[in-house]
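Here is the structure we will look at, set down as structure tokens.
The other protein chains are all here in position, but one chain of the complex has been omitted.
All chains are identified by letter, namely A, B and C, in their written order; residue positions are counted from 1 within each chain.
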């Protein structure tokens, strides 16, 4: 009788077309136990205090990084900056859960995750500075270029994870997306491919409530974005995205499952973008001050500091050390971004193809001649 | 506290970021009662016998239509025919549940649904004959053109239903798709738009187990395709697609919910494509004879005849009448497709734009001159 | 970033520009906003949909105030999915509405290309005229605004090479309004390409002044030695180049195509034949760009009037560079004048 069954998973009640006694009542079909869960704060006392302190330190440094980059934008040192202020728990947890050989697939908003992974801030920010599309070496850092077309990085993460698995290498790929990005077709296709291929990939949706100005209720009618996992046959997890240990633990679980051959997971982290979409955005057009204020109360650093002090694993010295490190980073950023970069106009032609085409060689010669003529004029 | 909540639906357990006592245990999130149900055969004795007979009659005529179109293809009278043999219950139920002002959005495989809706077979088949892209008037018949790019008709159905709702007209749109089509990004985007807009649209996925050669297990890892409804916040229904009254009742429920303002539904009908993908396909490359044989046993007409005779609402006379009507249709098709259509080459230019561009006028003149020259040669 | 517009000069062949009665100053962005508003006021079938077009008024504020005036149903913030947006608009048009879709940036229209190529461009033809799709797809396009990757593509070639679409692109404030109104009123689908870098340039603007219809090119500057053929974002650059050439003693005409499809063969050929020398200017990459079509058809039809080959000045055949390098990519006055200098003047004696 199984030849009549186009379904292939456990979890669906024993109902088949052509079953001798067809059910006459609607039968609920959702699997039990539910693959979609909300994850609360883990039992922190079981956590390695060093790890908790590391999370805290990264949060503090991350916040300062966001603030400094925002300031640099106001000073015209960056072309644009989509800050992750308020979302630092997701950013640093994403960086922290990945091993050296794992890959991160960040979006334009995730430079902090990239920096927290170890990429130099100057290199991580060339896209947003306007000096180069990608300043870091993706292979060396195992960090894909910051991705701007929404959700298009998700299938890349799947393909990379799939390739690694085919090669027998225990690599996990983590793709970062926003709530808005879940509406794109590429999100759907990536999750489906991941589930069908059993690819070791984790999708982290930072649900910050808005896609630029569009609130989640105009984006999705689902009970949660984590529920989208059901349609692909993968586990879904909903977590407080401002609770750093919670995000860390749910991502760790997902990364470990992926690495162990358990396939992909969709994680929704509820968080909030404290700043506007970018410096170019006017958030007062679409959200209220009380809403922002409520989320400021639920700040990831505040929560973390309170929790760790409560546990007794954080003291004033550690707080000061983190603050100092943050200031050092900010000072370095100010210094490094102070001068304009030296850019080679001829780099326009350097990497379009492995070898420039005859046409590009001609065009490069044209630009070189123009530059020489300009230099001559300038010299006179 | 609700400002901290980016979720907006009932059904999720009372868990919020920043809730004073965060849950430490994974909490199952799936709503209960489940929005995804399997629908069995309805209690036929409560059904209007006339409706049951009508379904039966259409099934019989529909099967003959499929057979005749397949034969015409073998004779070179159609360019290609993707038969719905074995899927007639879905085809005729889809046609029957729609009111005069409702719209049908069929795929290339759904010519039977189009014909069952009342479109002339000759007009419904021009695409597959190769004589015209669309032979019927979509507005007059409220039937969109047969759609070939997979799942692309789904957002059209949403837009039309949305427009009708904005105009206050009680129109429902029904989009027909295959199991393979559910993997496309457009499927995802359409379902999401439908749910967010609360559009009166029904998505009927005929899961016939294969997308050309690719079996469902390589297409989806979900427990069922109906489960995909969860991720959009709409009801999902799984039904035996060869059980005509069951398909009819689940579609009726969905159409009525949509018309009443209850929004979209995703229906998965489990069925089987008895013939190859099209006449050009060799199904022996990817499926076995026992599998086909098992589904032949579960034939929608067999099931229906057995059930209605059991109920006592079908007798030999009605069976013969249906068979006669089917033969009459087949005879008409043979006659009408016997001769080649007269086509006007100049029609190439007639409807590219409301008014031909200067360029098209020139090109039309060129073709006209070529045709005149050819005619002259032929005359000599 | 040049955003100044010269006041319109009389067209060569069309109606001469009427002196506006109720002149005010507006940016192209404001003119587009007025165009949408006026179209929505006049015709309840006009609906706007896209990402952030509601409360925010669009990232460029082109839809500013429309939701306030017409409600969220007439100006709809959609989920973030471009194929879904255009596909939904197709269904709305099938039901008799006249949707205006906003794509947020050039490169973010690409997810909708299948819907555009396989349905929007073909539906009228597919149904022998029974299902026309009066959809306007507004796409801010091109560079010169310091945008990071994916925000500066000059993507017109994808549209101009697709039969069934009209492709319109204004280069002046007045045309922004007039061509947008005409596009929305058109019963055919129009890809309406808005040159981002001209959004903020102001000019005198009278919404009641008539503009040349879709399908007509307009001579923005008369000249006697050669013609610069251009459109949209490159129009001000060409006018500046003509100004500079004047100083060097060369009198260049500037022809603004306004509409890439249908193409105004008549005006273009007349101007080229009368001058014998032409340079096509656009910022999109040259290879396979729309300029290739222009150069090819002009040469095909005006061959014996040409004193020199039709030259093209375009962006290089490279992915759009980062903002700090974009000025090397974009055709500027010097590059245009270099091309003009290569028009074999010596041959004329």
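Before moving on, here are some points about what is shown:
As a convention for this text, a contact is a pair of C-beta atoms (placed from the backbone, for glycine too) under 8 Å apart; a residue touches a chain by one contact, two chains touch by 3 or more.
Predicted model only: the values in this text are computed from it and were never measured.
Contact with the chain that does not appear here is found for just one residue of C:74, C:126 or C:220, C:126.
The chain not shown here is touched by just one of B:51, B:214 or B:294, and that residue is B:214.
Checked against the full complex, the one of B:66, B:143, B:183 or B:279 touching the unshown chain is B:183. In the complete complex, the residue from B:67, B:252 or B:359 that touches the missing chain is B:359. Taking the complete complex into account, B:285 is the one of B:46, B:285 or B:317 that touches the chain left out.
Residues of chain C that touch the chain left out of the display are 83, 107, 110-111, 113-114, 117-118, 121-122, 125-126, 149-150, 157-158, 160-164, 261, 263, 285, 287-293, 295-297, 299-301, 303, 306, 308-312, 316-319. Chain B meets the missing chain through residues 79-80, 108, 126-133, 148-150, 180-181, 183-186, 211-214, 218-220, 280-282, 285-286, 340-341, 343, 345, 347-349, 352, 357, 359-360, 363, 367, 370.
Although one chain is not displayed, its contacts with chain A can still be listed: residues 132-134, 137-139, 144-145, 149, 152, 154-164, 166-167, 171, 173, 185-186, 188-190, 192-193, 196-197, 347, 350-354, 357-359.
By our rule, only the chains that are shown with their structure count from here on.
Centre-to-centre, using mean CA coordinates, chain A is 36 Å away from chain C. Looking at chain A, residues 183-186, 218-220 sit in touch with two or more other chains. Chain contacts: chain C has residues 78-79, 81, 83-84, 111 touching two or more partner chains.
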